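What follows is a single structure, and I will ask about it in a moment.
With one protein chain withheld, the remaining protein chains of the complex are depicted in position.
We just call them A and B in the order they show up, numbering each chain from 1.
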Amino acid sequence: MAHRATITVETRGRGTYDVTARVAAALEGGPDLDGVVHVFCHHTSAALILCENADPSVRRDLEAYFARLVPDGDPRYEHDAEGDDDTPAHIRTVLTQSALVLPAARGRLDLGTWQGVYLWEHRTAPHRRRITVTLIT
Amino acid sequence: MAHRATITVETRGRGTYDVTARVAAALEGGPDLDGVVHVFCHHTSAALILCENADPSVRRDLEAYFARLVPDGDPRYEHDAEGDDDTPAHIRTVLTQSALVLPAARGRLDLGTWQGVYLWEHRTAPHRRRITVTLIT
Partner (left out) sequence: MAHRATITVETRGRGTYDVTARVAAALEGGPDLDGVVHVFCHHTSAALILCENADPSVRRDLEAYFARLVPDGDPRYEHDAEGDDDTPAHIRTVLTQSALVLPAARGRLDLGTWQGVYLWEHRTAPHRRRITVTLIT
């Protein structure tokens, strides 16, 4: 049976949160075999991305770009039950990803030198986000 | 060997089609083990997304947003062999996804409460779309 663990992230609202170390830690206790690591966010208004992990200005540019690409409060949105950022959070999630699949080498994350795993909270308010990590070998 | 099944969807043209129940049904007969479910669309002008499954206005907003983001009939497109929606369907597919990988718990789909699996037909005309579902444990 696959090795499986849960991560919970308490976000402080819109922005990117580095979860690389937590995903790596979730693999502890699993087999020391090659395979893939599946990282899954159980929500439709937050996403997971791989991004450059050295210079935070890359992620500031990403955030500013997405704010222009999917503007909050566009009067053409029909769905605003939870506020100006409701539909944008869903669109941003579809444009990014709910799941990442990453290589595992001998049971450990095998990312590129500059790749970090980030939870991207797309809502402006803080949320509790559940992530499932599964190691398949 | 992995558990594998095929789903065929007859679309009525551009729009989102809920296939969550069909993906869940495709897992029947597979092992009751933890793992991941791979859902794959064998086409380059239709995609798969995870989206909010409660309020249909979210998907109407998504459709309207993508129509603005990737306009049909832009004269700058070179490829229009199959019509005004030909290149847009390919671009929309690249901006969304051909495959979803979802968690499986004891052989069953383990999605978030509000997550549904949708086939997104990006062409305006009806098409027959083939989806392969694979359970890996």
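As a working rule, a residue touches a chain if its C-beta (ideal position, glycine included) is under 8 Å from a C-beta of that chain, and two chains touch if they have at least 3 such contacts.
Computed from a predicted model, the values in this text were never measured in an experiment.
If you put the hidden chain back, the residue from B:A26, B:V70, B:A104 or B:L119 that touches it is B:V70. When you scan B:R14, B:H38, B:R59 or B:R123 for touch with the missing chain, the hit is B:H38.
The chain omitted from view is touched by exactly one of A:M1, A:L33 or A:A81, namely A:L33.
For the chain left out of this panel, the touching residue among B:V9, B:L33, B:A64 or B:A99 is B:A99.
Remark: the residues of subunit B touching the chain excluded from display are 1-2, 4, 38, 40-45, 69-70, 76-79, 81, 87, 90-91, 93-95, 97-99, 101, 130, 132, 134, 136.
Although one chain is not shown, part of subunit A still touches it, namely residues 33-36, 49-52, 55, 57-58, 60-62, 64-65, 69, 95-97, 100-103, 105, 110-115, 136-137.
By definition in this document, only the chains that are shown with their structure count from here on.
One rotation lays the C-alpha atoms of subunit A on subunit B, and its angle is 120 degrees to the nearest 5. Centre-to-centre spacing of subunit A and subunit B amounts to 20 Å, using the average Cα coordinate of each chain.
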